[in-house]
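What you see is the complex with one protein chain gone and the rest in place.
In this document, chain identifiers A and B correspond to the written order of the chains, with residue numbering beginning at 1 in each.
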Amino acid sequence: MAAPILRIANLDVRFSTPDGEVHAVRNAGLEVGPGECLGVVGESGSGKSQLFLGAIGLLAQNGRATGSVEYRGEEILGAPLKTLNRLRGSKITMIFQDPLTSLTPHMRVGAQIVEGLQLHQRLPRDEAEKRALEVLELVRIPEGRRRMRQYPHELSGGMRQRVMIAMAMVCGPDLLIADEPTTALDVTVQADILDIMRDLKAELNTSVVLVSHDMGVIAGMADRVLVMRRGEIVESGPVDEVYHRPRHEYTKMLLAAVPRLDRDGPRPEPAARSATAKAVLAVDDLRVSFPVRTGWRTRLLRAVDGVSFTLAEGETLGVVGESGCGKSTLARAVLSLIARSGGRVVWLGRDLDGVRQSELRKLRKDFQIVFQDPLASLDPRMTVGESIAEPLRALQPHLAPAEVTARVRRMMDLVGLESQWINRYPHEFSGGQNQRVGVARAMIVEPRLVICDEAVSALDASIQSQIIALIRDLQSAFAMSLIFISHDLSVVHQIAHRVMVLYLGRVVEMAGRDAIYDDPRHPYTRALVSAVPIPDPALERAKTRVRIGHDPPSPLDTRAGLLFLKSRIVDDPDAEQYRPKLIEVAPGHFVAEHDAGFT
Amino acid sequence: MTTYALRRILGAIPTLLVIITLAFFMMRLAPGGPFDSQRRLPPEIEHNVEVAYHLDRPVYQQYLLYVGGLARGDFGPSYRSKDFTVAQLIADGLPVSAELGVLAIALALVMGTALGITAALNQNRLSDHAIMSAAMFGITIPTFVTAPLLTLVFGVYGVRVFGFDISLPVGGWNGGQLRNLILPVAVLALPQIAIIARLVRGSMIEVLHSNYIRTARAKGLSSGRIVMRHALRAAMLPLVSYLGPAVAQLVTGSLIVEQIFGLPGIGRYFVLAAINRDYTLVLGVVIFYAAIIILLNILADLLYTVLDPRVSYRT
Partner (left out) sequence: MIAGGVTKEGAALMRKAQDVQGRSLWVDAWRRLLRNRAAMVSIVLLFVIAAMAILAPWISGYSYRAVDYGLISCAPDWWPGGDSYCRAGGTHWFGTDSIGRDLFVRVLYGARVSLAVGLVATAVSLLIGVAYGATAGYLGGRIDALMMRVVDVLYALPFIFFVIILMVLFNRNFFLLFIAIGAIEWLTMARIVRGQTLSIKQKEFIEAARAGGVGTWGIIVRHIIPNVLGPVIVYVTLTIPAVILSESFLSFLGLGIQEPLTSWGVLIADGTNQMETAPWLVVFPAGFMALTLFCFNFIGDGLRDALDPKDR
């Protein structure tokens, strides 16, 4: 190997906190060669981000890094700020997870890109701008001149991350450190960003450090991989080696925990879905819209725009879609937590529209919800026991306190929590434990329908699989029906019997689990399925992607719904548009009408 | 932008009307006030009042005529000093009060911001602790203690620095000479300097912890550039929101300062009017100040939209 660009040895990162010292990175050592992509993978709290922030002197104020960091043989750890500033932004650049908060909100995009050029290369303003335009083209931002005059909040998430990349690449760095660059993005946008990074790396021969929790993302990009756990590097090696012949137990566990689309992992128990299984829930043409003020007028944002489906007893329906597709709104509308603007929800033959508030509260015993953020969905000032007991107290007020406590304890055992922890508070638990509390709270009234709204999205992969296993076990124990909402197709793959794909508030495809993944018909579904990264280097690199080719349009524009049926568009952003019909292409497989041009 | 400003100004009119109404009817309730039939006044003023407030008409007409007069800048006659209208008295005191106020707020902004940024950049170091302790003093020690204290030190005892007499006059306007201004402006500005320094320190620390500052550091920018170009503007936003209340507090403070230093400003007239029960002057001053505070609040909001591109001024 040629002389490394970056060499880190014996690096320790410590944070002093009011509750004592946190040793975030222990004795880390690594090298990054020229033109190489090093993938760094680990779960939350593994210290993978802090390792590199520490290496280039960007730790928070209470952080301290010790050891040795050499850039092209020059020691930079503890070097004067002046030396660091010469390298940072010029030779070593970095992009971060959340592109919205990582860009200065009150500066125009152009000014932020040009700034580095003016500083490091002493280019006059017009030349710097010309160079910035070239880079914007490189990261595939059309209309660069106009974009440079915009503010970050005026751009979409994917566009912002491209600006971040442009900012990092504009000075022609030797080393790009990308810290979870696609975690905050939708899966199709993530795939675009990764494409751009891959091309840039090949074109400019920049070394890249890619830090990610996602085994799939790393598989597609990295030449070598480091696996981190609790601040330590537990395994490192060439990407094929690590993925196909992992040595450390932790790596093996990580790889096993990742849900995979390309392989049959755990399958959902076959549901009793047949002509005889009775439908417990029927949703017909459900609509939810919110008034949104734009300028002088108020327009309707159709968050859910005519969704219909049925759900049988014991069945799991997966609902998949990217941010803003209306999946969470759908969940809340079905549960009558927010007002519906149209359509019907029929629960056990009873139309919920005719039900009064007081009666609805009693009906809540039958349907419960598990939320995305385990910590936010628990009242921080209540013990977990009180939180779990709450629905029981509200819905079955006749129960004696002792009986409530006994049931809470049993439920805690059932979801894998020690029942002596009944008096603990959420902040004393980990994310996974808190999500078990959330599941326990939903299950304690023995509901017949549970909606899981991104219930595992905030968790690490290893915890994800545990929670999914737990939900599946409880489902078969109680014969519940389940609506499982997620942006992550591979998670839904593990649990759903049928899958519904939402795009801008409408169903674009609905089919059985295997049909959706093996035989997607709608172009959007195909793009979605093909964008999911596969944690296998060979497969991920050989994969061909279906692209939609542009960022999602504004949901306020009525034309947006016809993105895949352009032939029927009436060219007026406010006109009432044609509504694509769902066509049954195979038994139980429905696809929304779309133009033939999409493959 | 212009339409937004216009809309805000139009929207302020009902607010002002509510205040005028409130003030007007409070005056009506006042025992011995202009609307009390038991009042005893010198005949010249009695006549003025009767004419000015149309006391022969029904209440609602009196009210409407008063509002109509206000719209033309007519605040009615003074209730105590004959030969003067309220508008004349306000116009008399305004230059003094305005000069004091503008100088004090300018001083407070400059000093407060500078101290706040210094403290934020040296968080938890000696200079930070020193500035914040001083700020605590500034907030807790009332104006009417600092004013006599400074008077004592600089005026009465006289301070000599390197043999130079830097003693200052303890009162009087003297045509607005700088020497006469220093003490009152300093006293007026002190608590505001303290509040602004605390405010700016807090918001600056928060901004410096934000992700985009980390990005700026990753770009290799110098600390000075990071503060000036990336942090300052966002850190100033809470300060802009505070401008409205700050002006209101300065107005309140000027009551004391003008009293202690014997300055012929509106505040002094107001206190005298309140003690002498010059109801019409009190009413006029309240409405006048309310209008100014509302206007400055609107200006502060406009400034906010200019500083923060994320706030759309359409709503």
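Criterion: contacts are C-beta pairs under 8 Å (C-beta built on N, C-alpha and C of every residue); 3 or more make two chains touch, one makes a residue touch a chain.
Everything numeric here is computed off the predicted structure, so don't read it as measured data.
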| item | value |
| --- | --- |
| Residue touching the undisplayed chain, where the options are B:Gln88, B:Gln123 or B:Gln259 | B:Gln259 |
| Of B:Ala5, B:Leu65, B:Ile139 or B:Leu299, the one touching the omitted chain in the full complex | B:Ile139 |
| Option from A:Thr298, A:Gln420 or A:Thr544 whose C-beta touches the chain left out | A:Gln420 |
| Missing-partner contacts on chain A, residue numbers | 18, 332, 335, 337, 361-362, 364-365, 368-369, 371-373, 376-384, 387, 390-391, 394-395, 400, 402-403, 405-407, 409-411, 414, 418-425, 427-428, 438, 441, 444-446, 477 |
| Positions on chain B where the hidden chain makes contact | 15, 18-19, 23, 26, 29-31, 33, 136, 139-142, 144-145, 148, 152, 156, 244-245, 248, 251-252, 255-256, 259-260, 270-271, 274-275, 277, 282, 285-286, 289-290, 293-294, 297 |
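Everything that follows uses one rule, which is that only the chains that are shown with their structure count from here on.
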| item | value |
| --- | --- |
| Chain A and chain B: spacing of chain centres that average the CA atoms, whole Å | 50 |
| Complex interface listing, chain A residues touching chain B | 56, 58, 60-61, 81, 84-90, 93-94, 96, 98, 101-107, 115-116, 119-120, 151, 153, 164, 167, 293-296 |
| Parts of chain B lying in touch with chain A, wherever the complex brings them together | 123, 209-212, 214-223, 225, 229-230, 233-234, 307-310, 314-315 |
